[in-house]
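Just one protein chain is left out here, and the rest sit where they should.
Then we have chain A:
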Amino acid sequence: MVRLTDVERSLIRDVWDKVNTDEVGPEIISRILIVYPWTERHFGTFGDIFTITAILQNSRVSNHGKVVLQALDRAVKNMDNIKLMFQGLSRMHFEKLNVDPESFRLLADCITIAMACKLRSAMNPEVQAAWQKFLYSVVDAMNKQYH
């Protein structure tokens, strides 16, 4: 299990406080679809996600990003309970949605980059390290129910 230090927890909460999930949310799924186009295989029901313009205008894409960040928000507020928190979501993404968990890693990196665009120098190396440690523990929890 990932052990976050008090300093790391504080850095994570601080940086997360600065994130407007309504602003950043829409960006994360559009980024993963544009940067890693093979991930569009997971969004067959989202309509037109086949050009950059379509992706950026797609409301289901932006909504899903917000949903993901809302889950992350709960994780930030429950940093000791991440594995349990994501059990149901992990199972669902494996059994129902057939999502390759590599996509969680890719999405994590897109989240960090989307945040970096908004936060700029506030996302300094120390903050980035703590943030990514937390984010990868979420990715890890999302992997747990794959069997």
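The rule we apply is simple: a contact is a pair of C-beta atoms (placed from the backbone, for glycine too) under 8 Å apart; a residue touches a chain by one contact, two chains touch by 3 or more; residues count from 1.
Everything that follows uses one rule, which is that contacts and distances are computed from a predicted model.
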Listed names "Auxin-responsive protein", "ER membrane protein complex subunit 2", "Hemoglobin subunit alpha-1-like" or "Fermitin family homolog 3", matching UniProt entry of the absent chain: "Hemoglobin subunit alpha-1-like"
Contact with the hidden chain (one of A:Asn20, A:Thr45 or A:Asn98): A:Asn98
Residue numbers in chain A that touch the chain omitted from display: 35-41, 94, 98-103, 106, 143, 146-147
